[in-house]
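First comes the structure, then the notes that go with it.
The chains shown are only part of the set, and none of them has been moved.
For clarity, chains are labelled A and B in written order, and residue numbers in each chain start from 1.
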């Protein structure tokens, strides 16, 4: 007998009965608000082409590094799962996930997936070895139905706006298709220039060549390179972009003189930058980008602190983004000073900081965001985008930065089907946190009600200028 | 209709009913104990001259960097608030605070201010744009009444003793006045020699010249400089000092030979110290000061880890202490070793350690204080002097250092009116923590009752030798 799957209406709310009652009421007031998704990695082709997704494995397992990294950690070969272009029988791969689903107990993946199974696909039994085929067939079948095509799901999910992320080398064709078509879903892009900003990115010099072609500027000269950025940022704005995003190994910034900056560019543009020059160039470019944000009004996001591709052999065999990116200790106080010395007091500038190093929340990030007009704190990110991670974020930032130097929730995902589940987790945790403040008589109930709306909807819209 | 302001009697106590009942009883037993304030920044002239405070803005907003840093972070110009000597209409400045009071939701400032409004001034409506004038007038009027003069408030607040902080360049006249007058309030000083110990302090060489004048020693020779410290420490003791305080960027200590120390002093005394020499000199001086504490019985406080004046432009325009000091990662284990190698086993020496880096609580500070006879842990400090900050302090230090290697509460404030509110928050949080230990059957109820008294009153008196 398969075990029943049902999502408890009180899930993730505090256990204390009085606090839960408060939390439940707060949650009810925000549960059905539209979704603002200002930062994520969905594929614009889904919405441009509106073709059906494939099968359960292709949709839910293969693109989700949270899932296969856990399976891999327990000795399951990635080849068996069809990762990295390896051929695997999707039904067999799905069975491996099903038989190992207990590994995800206590993880957010479990909560996200159960929501997808129950709410998106209407499945009412738990996933395990016994129900693997039932799941595979149910999901794969439903995906072929019109009401499971990307645009239908987008509409059903109540998404008011979603941002994807593209590099300056992207032609944005899918975004143009979406703009031109008669579907009203608001899908926008975001400017993520890492491939042409990070001298250690794969193919950096080729990327500069391509950047020249796309922009019509000579991206092997410093003025041409900067002009290409300015121009492409405008192109991105035309398909809706309101933000840029920067995924650097550290939060280092620099403030070189124009002459120094040009000399540095000349040293790195050939693709043989020393590690020090590469770091300095990324650092300088964060400051350059902040300056451009002041010019064109885009909001800047900095996502530092991930040591990418830590597993050398895996990277060589399977490529990027295979679950082997590991967070590192990250300094913000010294790292951001050059940029802040130049632009920190500009109230028109908006820089949203993220971290993978929770020890910086109370020590560095909340004090910085609680002082500098240009700084805001992004939500708990990546490994910390989880119930306890979100709780720690609020517990460690609110007392110094308040709520209004934060920016609501980011789902930051390519797992499109779980987007409502992720926003739902954030809304539940935030309402639980607010309920605790009310239960301990630290804020009034009407303030909590206002804050619940702000955290679930208003702050994201405002911070991202949507 | 303005919203009512009332302070709930159970505020900050745990939400679980059984635990709250225990906490309530513990709190009731300590709520009215006298206040021991062994470390803070009130102005002795208040108590010496006993003149009325000015208006609401001058008293509550302008000196409180917790308040104006938050307003500044949201784009409000400091000029509008009258900060840094800028002229601003106090009523207008107060209105800005009132209209933005929602920014402080979830912060300790909100709780401290609400206590001041309700308990000190008897106001019974919430602060917002609508009630701004009512507040401004009520507060400014009451401040002129005799029973709101500094000494009257001191007596009303049940302050048994309060320490201010002065530099060795201070003539201590106000303290002498207080001693000589017929008012019985116990206001003592503390020896904070940063201006003559930190070669990077503004005007270091001028400070040494002034130090020579005051002490009658030649403070440009190493023996004269040390003698001047010894002498001024005695002068401070005469007006009640029982402690010294050291606000260094790091916790570095050194243990140079006398010859090396003298050579170092000769390099830095001219005011052109290299950063390395400046750091080494501060480090050496902590060890020198510890030695003097062994001689004269003063208790030593070390407050490290703040990067002062992070915002360059703000510092140039508005000066020090404008909300732009940012905590940094702080090492204690290696940093304190030279001092501890020399004096660590002296049971007569008492050094109280503070931190802005909570990651050091369980990892470094509790193990150090749980071993070395000379070390005690100061309470949660500055950005962490908040309900959650205090909880984390207890949660992360008690299991290794116990309660008896901690020293009770410091309010560390210049916001005189909120001193009872700050002690009240600490008492509530500590009682809540003790109640949790009782509810989980980890200590007995009678032990919690003893501990509540110790944390609220006895430990501070004993640790600071008051």
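The criterion applied here is as follows: contacts are C-beta pairs under 8 Å (C-beta built on N, C-alpha and C of every residue); 3 or more make two chains touch, one makes a residue touch a chain.
Keep in mind the model is a prediction, meaning the values are calculated, not measured.
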Per this structure file, total copies of the shared sequence (2 shown): 3
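One rule holds for everything that comes next: only the chains that are shown with their structure count from here on.
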Whole-Å gap separating chain A and chain B, where each centre is the average of the chain's CA atoms: 40
Interfacial residue positions of chain A with respect to chain B in the complex: 14, 16, 18-19, 331, 333-334, 337, 340-341, 344-345, 347, 359, 362-364, 366-373, 375, 395-396, 398-405, 436-437, 439-444, 446-447, 450-451
Footprint of chain A on chain B - complex, ascending: 3, 7-8, 10-17, 69-70, 72-75, 102-108, 110-111, 126, 307, 310-314, 323-329, 356-359, 383-384, 386-389
